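Mind having a look at this structure? Questions to follow.
Here the complex is missing a single protein chain, while all its other protein chains stay put.
Moving on, here comes chain A:
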Amino acid sequence: MSSSVEAITVLSSDGDEFKITVSAAKLSKPLNWMLEDVCFSDDCDEVPTIEVNSKTLVKVIEYCEKHAPRANSGASDSDAEELKKWDIEFMKMDVKDILFHILMAANYLHMEGLYDLACQTAADLMKGMTVSQIRKIFHIKNDFSSEEQEQLRRQHPGCSFD
């Protein structure tokens, strides 16, 4: 492979193949490292694996491709506005299923922008929810004893629990 390569192929943790452009891969340090490895290695047969499942990797790559032009060249304010709108739409997907995976992937791939966006989306998701709704949507077990629960109710009179 020569350095003029424009896209590389990666494997998801489920073993599916994905293509990612060089400029998009620059959004993530680990991806960039893999890219360099591929570009400067003589052993071209091996396809690098990213420890992210296919469903999530599709989204991550989609995000990278969208943000790559701005990240690499620095764009105007109107582009930034447009990108913000796009981010909002992007996170409107059936986020509950894969939001957690996106968070983990962004963390693992050192993608600050996506990590920020996913954290904010998770926080926004919680707004206005009761305690048990939060537990349900985030799959968290209630490990408080009933006495502790009572105390919490007294401490947080503004909270709705059920």
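Keep in mind that, in the parts below, a residue touches a chain if its C-beta (ideal position, glycine included) is under 8 Å from a C-beta of that chain, and two chains touch if they have at least 3 such contacts; residues count from 1.
Following the convention adopted for this analysis, contacts and distances are computed from a predicted model.
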item	value
Protein name (UniProt record) of the chain left out of view, among "2-oxoisovalerate dehydrogenase subunit alpha", "F-box/LRR-repeat protein", "Geranylgeranyl transferase type-1 subunit beta" or "tRNA-splicing endonuclease subunit Sen34"	"F-box/LRR-repeat protein"
Interface residues of chain A (partner: the chain not displayed)	11-15, 29-30, 33-34, 37, 46-49, 51-53, 56, 100-101, 103-105, 107-110, 112, 115-116, 119-120, 122-123, 126-131, 134-135, 138-144, 149, 152, 154, 156-161
